[in-house]
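Everything below concerns the one structure shown next.
Excluded from the complex is one protein chain; the other protein chains are retained at their positions.
As written, the chains take the letters A, B and C, and residue 1 is the first residue of each chain.
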Amino acid sequence: MYPRPIPENARIQRALYLSSVTLVVILWLLPLLAVMLTSIRSNEELMAGNYWGWPQKFSLIDNYKAVFEQTAMLRFFLNSLLITIPSVIGVLILSTLTGFVLSRYPFRGSNLIFALFVGGNFLPAQIMMIPVRDLMVRLGLYDTVYALIVFHIAFQTGFATLFMRNFIAALPGELFQAARAEGASPFQTLRHVVVPLVRPALAALAILTFTFVWNDYFWAIVLTQSDAVKPVTAGLNNLRGEWTSAWNIVSAATIFVALPPVVMFFMMQKHFVAGLTMGAVKG
Amino acid sequence: MTTDFSAFTTTRRRFLKGTGAALAASATGLCLPALAQAQEITIISNLSNVEQRQILQRLASEYEAKSGAKIVINNMDHEAHKTAIRSYLVVGAPDICFWFSGNRMKAFVTKGLFDDISDLFAKENYKSVLGATTSAVTVGGKHYGLPMGGLLWGLFYRKDVFAEHNWTPPKTWNDFLAFGEAAKSATMIPISMGTKELWPAGGWFDHMNLRINGLDKHIALMDGKVPYTDPMLTPVFDKWNDLIKGGFFSPNHSSFGWEQAGAALAQKKAAMMDLGGFVRSAFPEADLPQLAYAPFPEIVPGVARYEDFSVNSIHVPANAKNKQGARDFLAFFYKPENLGAFLAAEGAIPPRNDCPPSKDPLVNAAVEELKKVVGTSQYYDRDTDPDMAQEGMAGLQEFMVKPERREQILKRLDKTRKRIFG
Amino acid sequence: MSSVELRKVDKHYAGYHALKTVDLKIEKGEFVVMVGPSGCGKSTLLKTIAGLETINSGHIVINGRDVTREEPGDRGIAMVFQSYALYPHMTVAENMGFGLRMAKRPKTEIDAAVKRAARILRLEEQLDKRPKQLSGGQRQRVAIGRAITRSPEVFLFDEPLSNLDAALRTQMRVELSGLHAQLGSTMIYVTHDQVEAMTMADRIVVLNKGRIEQVGSPLELYTNPANIFVAGFLGAPRMNFIEAKAVSVDASGVSVAAAGLPAITLDGIDAGGLSAGDAVTIGIRPEALRVVDPSDGVMPAFSGQVRLVEQLGRETVLYVDASPLQTTNSDSGTGNFTLQLNKVSAISVSATLQVTFDIVDAYLFGPDGRTLTPGKPVASI
Partner (left out) sequence: MSRVWRRNRHWLTPVLFLLPGLILFGSVILAASIETVWISLHDWDGIGAKTWVGLANYVELADDPQFYVSLKNNIIWLLIFMLAPPIGLALALIVNQQIRGMRILKSLFFVPLVLATVTVGVVFGWVYDPNFGLLQLLFGAFGGTAPALLSDETFVTFAVAAAGLWPQIAFCMILFLAGLNSLNDDLIAAGRVDGARGWRMLRHVVLPQLSQVGFIAIAVTVIGALRSFDMIAVMTSGGPYGSSTVLAYQMYQESIFSYRFGYGAAIATVLFVIMIVFIAWYLNGLIKAERSNA
């Protein structure tokens, strides 16, 4: 262990250490805390210039109610779910298939294909903006959730393939030989051997992909325009333009947007961290 | 490096549960997007004024009740809409959309993206009530949109503030300079300005150029026929420079937009502001009676009074699915009482002469003022090429922050002008 | 009809010739052990039989059927892996029934087959456990059980005991032999451990560098190795090899001379191609060497000084420095001799020994490593 652990019995030292780290965390999250605080303030207070004092009146419910009733955030939220969940499922399915093949069925060119997946995954998305937008327009998918779903599945498949391929490659090879010797077809091997064994990786990948897709803003503004399709991120920025001085409403909406990934993160933290490290380290 | 995945197994069940729930959500959610019905009319609005949105919604509901059609309104951010319209007119067009008349409309008309609604004009006999504004939506004798309110640009101020300091709206350039000094000594910002969206800087330029060079030369510049380095612009930037150096404009104006600048006017932090009638939306209801209009002061004596008078418009995209439904709704929407109510919220001057007289003194004042105007331009970003406008307004904003860079900015703009207009 | 037949099986990896025209016939019910140093191609050969590796040319015939192009699952084989390759997410019963489930056999049939295999392997109590909960030996048995449930025509074992500790390995060896007797199936077993080969095999196949060196019963191979490689590979401690020269080659025999050794003449040599002056090797197994007391009147072949004594209980192994005699490739290093005495010995380090051996126990290997001495009666040792 480095740094040297503070001994178990040094109670006071431990308590002091913990409190100083807590202080650092508070400073670290101060910007976010400020927005949270603002999200429970009333508009009158903000007008009166009380940005930082203790709120005299808690308008938490009012502000969030305003977000739901006066803005289309709820619609955007649902849109985000409609985009994110199918994308995650699609990515998991495709990358399990590609990862399985690329790790277990080497053939001439398989390394090249793998390199393409890996390399493509690092390209800044902006590079492909113009053709992708054009493609979606031609396919008639522009301004539908499908445009975002298709794009996200395609783009995330690069990273996810890398992830799944490395995970499956790390499984003992004899398991696969045994399955083959036992007469399992590749499909049966996938169904009965790969899928049960990669569940932890799928969990990690699911939460990573969820976060990536949910938080996407660029493609949201490039591929959608109407409220019926727009995800929360684009909605939030739109909202910010419409409610310029109503910082309490904007803050409430901001918190609302941040909530699902943060909740997902706390629910599946281990998967997230493990996935991120593995993804980054391997890729 | 190794990664320990044994940690995963403990929470696998929870994960599966989560996925299950998510799947269920997506299954129910997938049915949500409404399928387009035959009698559905979709509208894309770019209205940033909440009151106007509410009126549009109310009119839509009334029409729904009356006709049985279903109206879907998509509100877009005003700025984002400028971008989006280029896509949706080609694919996924709504049945009705908001846009701007004049050059901006013409750009889409020449690409065949707006529907010719001359039939609606004829049927409803709009020509007889619209008068001169018809020309703003007419290309080659055909009508491609209905003009909405006109916005007369000028300087807005609070009557109570002016009364308190015993000020009168400046009429000449010297008046204006003197007024600025007076405002500063009253610890007020003379001119509230927010240039984050760039166009307010363009508007200020329009005013100064119209007052110094007049309409024809201004339009020649907008059409790319006059270089930005032309000596005719020297006095414009010289005088503007004086204002900037003199601290006439809000500090840090590039970090906020017109709404925040409007709020400063309402909060008596600034004395005047250059905008259209929609400045009212930055004012609390109770303060509205204090808001007043004054024309931009004369700079070069003898130059006739020209103003930016921008006319918004409403259109039927050529690719709309329900063009008849769109016409029917427009006919309803364009009834004098409906249009009047809609425009009143914006403080815009109705294009129809049979709208009920406005209760808003500001509008009535603008109508009166407009009679004195000799000629009108639209607005910087409506009169020139969009690409030029983008570069130009950024350049003007930069000039307002770094006036010492005038030479290089103008050279750059002229390079852009040459590229665009050949 | 032979159970498994390899016809001119050839396999290349990129720039590497893994199997060189291998021909082999394995009879029904035979227990054949493939043995050889690591990298000799024995595992590759097993996998080509299984179908897990493709071959570049040749044919593989199982029970008279050419299966060269068939999938592993269709060849009628079952394989037991070194790491057991048990599926961690399945119970013992599910692991054992996996192959039959993949073949979509009725559940009752699968259950019966699993029960039968579990009974044979005494795994009835473990059927609902997962591999993680089992001991090494139990896992090994599950892996075997998984093979048994499919009632294959041929069992393939890939170093199945190498992950077990020594005691368990001995026990499993006995169990496997028993299993072979009980099932009577053809079994092909790959190992690098010559004890496993010697104790279990009906026939041993010695492989080296992708080539079969010799095939035969354990004792046959031990007594009459076809070449210096087989001679050196089988037997522990290893055979002693002495570098020598052929002095004369004629009808009566071959005389060889080595520094520090009296001239020896060997009879009945297949001397074809050998001529005087060729470098040859003399081989003597450690147990063929005897310590003699010169006072007994027996002439010693050579003498040497004891470097190391290993008391193994019933046996004693002596490592002797016999310079100027030149040995190669022996257990105790170049220049040293290994002696194995079938008794407890009081000889201690530094003692000088007089050593001799019977000429009939000596092997002569030609310059190409081929055994030149005639076959010895297999029961002679």
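Quick note on the criterion: contacts are C-beta pairs under 8 Å (C-beta built on N, C-alpha and C of every residue); 3 or more make two chains touch, one makes a residue touch a chain.
All of these numbers come straight from a predicted model, not from anything done at the bench.
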| item | value |
| --- | --- |
| Omitted chain - touching chains that are shown | A, B, C |
| Candidates A:Phe77, A:Tyr146 or A:Trp214 - the one touching the absent chain | A:Trp214 |
| Interface with the unshown chain - residue positions in subunit A | 1-6, 14, 17-18, 21-22, 24-25, 28-32, 34-35, 38, 49, 51-52, 94-95, 97-98, 100-102, 104-105, 107, 113, 115-120, 122-132, 135, 150-151, 153-155, 157-158, 161, 180, 185-187, 190, 211, 214-218, 221-222, 232-234, 236-237, 240, 247, 250-251, 254, 257-258, 261-262, 264-266, 269, 272-273, 276-277, 280-281, 283 |
| For subunit B, the residues touching the chain missing from this view | 1-3, 82-83, 86, 90, 111, 195-196, 198, 251-256, 386-387, 390-391, 394-395, 397-398, 401-402, 412, 419 |
| Positions on subunit C where the hidden chain makes contact | 69-71, 74 |
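Please note the rule applied: only the chains that are shown with their structure count from here on.
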| item | value |
| --- | --- |
| Centre-to-centre distance between subunit C and subunit A (centres being mean Cα positions), rounded to whole Å | 57 |
| Chain centre separation in whole Å, for subunit B relative to subunit A (CA means) | 36 |
| Separation of mean Cα positions, subunit C and subunit B [Å, integer] | 91 |
| Residues of subunit A touching at least two other chains | none |
| Residues of subunit B that touch subunit A when the two form their complex | 1, 3-5, 7-12, 14-15, 18-19, 22-23, 25-26, 29-30, 32-34, 44, 48, 50, 72, 74-80, 84, 87-88, 90-92, 257, 259-260, 263 |
| Contact set on subunit A toward subunit C in their complex | 172, 174-175, 177-185, 188, 192-193, 196-197 |
| Residues of subunit C that touch subunit A when the two form their complex | 47, 50-52, 71-74, 77-79, 81-85, 87-89, 98-99, 101-103, 146, 150, 156 |
